[in-house]
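Every protein chain of the complex appears in place save one, which is left out.
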Amino acid sequence: MSERIPSYPGTPLKERDFTEGRVLHTWWVPKADYAWDAGVAIGRFLAGLKEGRILGVTCPQCRRVLVPPRMVCEHCFVPTSHWVELPGTGTVKTFSICTVRWDMERLEVPIIPAVIALDGAEAPTGGGGGFMHLLGEVEPTPEAVRIGMRVEPVWRPAAERTAAITDILYFRPLKEG
Amino acid sequence: MKMRRVAVVGAGMTKFVRRALETADELSWQATRMALDSCGLTLDDIDAVASGTAPDAFDGVHMNSEYLCPGSGGWNKPFIRCYVGGGTGVMAVIHGWYHVASGLFDTCLVVCEEKMSSCQPHPQGAFLTIFDHTLERPLGPNLLWIFAMEMNAYMQRYGLSHRDIALVTVKNRQNAKDHPCALLGEDITVDDVLNSEVMAWPVRRLDVSPISDGAVAIVLAAEKVAHRITDKPVWIEGVGWSLETAYWTNRDLSYPQQVEEAARMAYQMAGITEPRKQIHIVEPYDPFDYKELHHLEGLLLADKGKAPEMTALGITRRDGDLPVCPSGGLLGVGNPIAAAGLMKVAELFWQLRGEAGARQVPGNPKRGLAQAWGDLMQVGTVVILGVA
Partner (left out) sequence: MTERVAIVGAGWYGFQSITPEVSYKEMMYEAAVRAYHDAGIDPRRDVDSFVTVAEDFNEGTSIFDEYTPDQMGGILRPNETIPGEGLHGLITAYMQIKTGLIRVAVVEAHSKVSNILHPAHILAYAMDPIYNRPLGLHPYFIAGLEMQRYLFETGTTLEQCAQVVVKNRQNALLNPLAAYPAELSLADVLDAEPVAEPLTRLMVAPPADGCVVLVLAAEEVARSLTDTPIWIQGVGWANGSYSLENRDWVELDYVRQAAELAYRTAGIRYPRGSIDFAEIDDAFAYKELQHLEALSLCRPGEAGPLTVEGATSLEGDLPVNPSGGSLGCGHLLDASGLARALEVVRQLRGEAGAHQLPDVEVGLAMGWRGVPTTSAAVVILARED
């Protein structure tokens, strides 16, 4: 390949080729708006959040409590049935401390996304039920945040909840004692 | 069950650049033209086209493959696109493989393209939409989150240090110096990586492969035809693919189970019982440095938690016992998603024919494995290539 081919196509451009108008381009902002039907499982889950409750649903076969809830257990491929309310507390399974926004702009205050394994949804084979959320009321440093840290949800005031994942503001470390 | 043998007989690629002047369609054409020229074929010799391109949001065209079709040689031809996120580049080879192995066609072009730079203000922004629309997007996630969380889980589980992991970037960027299409071929040190700015702890800037534009194309042919086209066909000996659950928060992220499933499927088809001995070159997907290690373990080429040690011992260098990413990988060559995966397959094609020039792995390698990965850490796609 290297010997036989003299050169490779592809013309690299620099930022200033655009800002200085040396390269022509067209702009388009797509109007890509959607209203997704929440459906049975997530609909019920969101309604629970509005009430300040975290719900899970059980697979009658493997007995896992599934969070986020879904109408079918993907392991057993049977419909899930029994809904349960979880205490809300959980354990940090993994986390990151993010210093950039989705468009790569620097953040003033780092945010801490984490996967929280919820109490009551542990699975015998590991990998229990839980979801991603943010951590708060903790220093955004790898010394302060640990895998295995115990946390509890902090809820948005009831009147401000909209049946969304953001009805939980964040999870904070459980106070000792 | 006797399966129809399919070989890779030609390959071509464009440079991987941060922003290309060429449109997506033009990039596809450049790579496709080159692939056809490399084996002396014209479009008339091509029976079908298998396309692979990842998120349409980057190129900024819905039904992106329709737009890329002409440049990919698909005009007046059977043309189907496959798309499994980051796994697309290797899946496209499998996709092309079954076009020929099914007996329907004797030749098939596989074309992968990505023009990430079209997406403004920053291509990373398009990744926002890969998250669950109801439970995750409202939290404002970015792609770095999941890599960082997976890296953290992996490091925590096996007590790995960042220093061990950073060696991968150093190795791959160095390898990439010998790749004529590479974006980031350079000499850096582990300290350079560890001192680069934190993006999403533990991920630092130099742990990450660059967003890029580029295209790659390969030509597949059935056995009889392959022998007429070239005296050194590179056979597709094994294929495997697997997809894990969308509920990634319920998974054990320290191990990519789906990569193991895909690898086993490919090893079985290829009749490989001792991969560590029988695979001579590996091109695992390395969008981040820790991923190369994670995947080596998933491919059963390293014990769990032991891939960093292998790297530190020099085993994965080009002149080591098991060269890994001799191309320079995504970290060094660039990461135009679907094209990046196919670049790895093209690399094996050139390596196994002894045509990799300055990147050539010594010792006459006979068998190589390329692997890609993607989605929310879910997909594993594996292809095993071999020469007689």
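In this document, chain identifiers A and B correspond to the written order of the chains, with residue numbering beginning at 1 in each.
The rule we apply is simple: a contact is a pair of C-beta atoms (placed from the backbone, for glycine too) under 8 Å apart; a residue touches a chain by one contact, two chains touch by 3 or more.
This one's a predicted model, so the numbers in the text were calculated from it and none came from an experiment.
Note on the undisplayed chain: of the listed residues B:23, B:174, B:196 or B:278, the one touching it is B:23. From the options B:41, B:84, B:160 or B:361, the residue with contact to the chain not on display is B:84. Among B:174, B:257 or B:278, the one in contact with the hidden chain is B:257.
On the side of chain B, the interface with the absent chain consists of residues 1-4, 23, 54-57, 60-67, 69-70, 74-85, 91, 95, 97-99, 101-104, 126-127, 129-130, 132-133, 239-247, 257-258, 261-262, 265, 269, 374-376, 378-379, using the contact rule stated above.
Think of the hidden chain as still there; on chain A it touches residues 26, 28, 30-43, 70-72, 74-77.
FYI, only the chains that are shown with their structure count from here on.
Those residues of chain A whose C-beta lies close enough to touch chain B in the complex are 1-5, 7-14, 23, 28, 30, 34, 36, 38, 42, 46, 66-68, 70, 74, 93-104, 111, 113-115, 123, 126-134, 142, 147, 164-166. Taken in their complex, chain B has these residues touching chain A: 11, 13-22, 27, 30-31, 34, 38, 60, 62, 121-122, 124-125, 127-128, 132-136, 138-142, 144-145, 148-150, 152-153, 156, 178, 180-181, 197-203, 213-214, 245, 247, 249-253, 350, 355-359.
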